[in-house]
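Of the protein chains in this complex, one is absent; all others appear in place.
Per-chain numbering from 1; labels A and B assigned in written order.
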Amino acid sequence: MKRSLFLSLLGLPLWLAAGLAMALAIGQPVEFDNEAQKRQYDTLVRELRCTVCQSETIHESNAELAADMRRRVYDMTLAGHDADAIIEFMVQRYGDYVRYRPPLQANTWLLWASPFLLMFGGALVWWRIVVGRRGMAERPDFTEQERAVLERLRHDA
Amino acid sequence: MKLRLLLPLLATLALLGLLFVGLGMNSRDLPSPLVGKPAPAFALEALEDAERLITEQDFIGEVALVNVWATWCSTCRSEKPLLMELAAGGIPIHAFNYRDERDAALRYLGVSGNPYRTIAYDPRGDAGIDWGVYATPETYVLDAEGVIRYKRIGPLSRQLLLDEVLPLVEKLRAEQLRAEKLREAKGVAQS
Partner (left out) sequence: MVAELGNFALILALCLALAQSVLPLVGAQLGNARLMRTGRFLATGQFVFLSLSLAVLTWAFVVDDFTVRYVASHSSLTQPLIYKVTAVWGGHEGSLLLWVFTLGAWGAAVAYFSQSLPREMLARVLAVLGMVCVGFIAFTIFTSNPFERIVPGPMNGRGMNPLLQDPGMILHPPLLYMGYVGMAVVFAFAMAALLGGRLDAAWARWSRPWTTVAWVFLTLGIAVGSWWAYYELGWGGWWFWDPVENASFLPWLTATALIHSLAVTEKRGGFKVWTLMLAIITFALTILGAFIVRSGVITSVHAFATDPERGVFILGMLTLTLLGSLTVYAWRAPRVGLGGAFAWYSRESLLLANNVLLTVACTAVFIGTLYPLALDAFGLGKISVGPPYFDAVFAPVMLPLLLLVGLGPSVMWKQASPGETFRQLRWVLAVSVVAGGLWPLTVGAWRPMTALSLMLATWIVLTALLDMHKRMGSARQPLAARLRKVMRPSFLGMHLAHVGLALIVVAIAMVNTYEVERDVRLQPGQSASAAGFDFTLLRMETVRGPNWDADQAVVEVQRNGRLVATLLPQRRYYDTHAEMPMNQASLHRAPTRDVYVSLGERLVGDAWSFRLYYKPYMFWMWSGAILLSLGGLLAACDKRYRLARNRVVRPQRRPEATTARPQEVAG
């Protein structure tokens, strides 16, 4: 919802056909047979994207499509499908675009590897700089000329 | 030293290039992974007759369009004249009446004409999810075998029909014809 807040703040038009509504998505409360089902539902609705919204999960969105998708996640959960099957169902219809946690595959390995590469690169840079600075001969803090100026200032004061 | 200066420059240029390409991109092109897959199964009441059940089999048999529409959707209203023309031209159009009210939909069709051959009534958007519908209007092209060959998210336009939809329909019909001939030939050979 916050994104629509920022976007409306910036006067960006939204796709009206999607049944835009600003209200919170609180519909009929859902009941589950057991804790595991509830956990699965709670996780999934926070990881699936409302495909017609401005970057919102289906948990947050009040768009009708998001409500449909929530209902489908709920029905499938109750029917005993596991999380992977439900995600697979959504991906078959809406593509990887529907997953807020991108899958690890050919076009995303760089995305998932980047934090590790960055950390590694960062550590390397740190090490190189530290070694470089340590190896630097200790130079006097001031040149002779500067010492003279310093002396003069001290006398003036 | 040279490399250290060159690297930021290259990164910068790459970023700027990417953003520029991004600006020119049509970000409306949402993915339609169902293209190339068989029409998903569903079972819904017919719009005209609550007793009659419609399934994906009712959409399959010849090259056809499937249009997702609703009376509350103004873009659907504005693309409807095009659909009327297509229907008059002999292209079968099936439809999902999406998240709508039966009476309103029937009244609307009664007043402004009905281009659809079969209309499945989908008040809760159940088939919508199965068919990967984002929002109305959307239009699919099915081949004779019931495989989704094309999907348009958003309204049709004359240009789009001329450039993409009609040539595809022609091509699919030709394929269908070839396939039938092949089957006939096989049949002849067997008998």
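The rule we apply is simple: a contact is a pair of C-beta atoms (placed from the backbone, for glycine too) under 8 Å apart; a residue touches a chain by one contact, two chains touch by 3 or more.
Remember, it's a predicted structure, so these values are computed and weren't measured experimentally.
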Practice item. Write the list of chain B residues that the hidden chain touches. Key: 1, 5, 8-9, 12, 15-16, 18-25, 27-31
Revision key, fill the gap. Chain A positions in touch with the non-displayed chain are 1-15, 18, 20-24, 26-30, 46-47, 49, 52-55, 57, 60, 95-102, 107-108, 110-111, 114-115, 118-119, 121-123, 125-126, 129-131, 133-134, 136-143, 146-147, 149-150, 153
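We adopt the following convention: only the chains that are shown with their structure count from here on.
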Review point. Just curious, how far off is chain B from chain A if you go by their C-alpha centres, in Å?
Key: 32
Practice item. Enumerate the contact residues on chain B facing chain A in the complex. Key: 30-34, 37, 40, 73, 75, 99, 124-126, 128-137
**Study point:** Touching residues (chain side chain A, partner chain B) in the complex
**Key:** 15, 17-19, 51-52, 64-65, 68-69, 71-72, 91-97
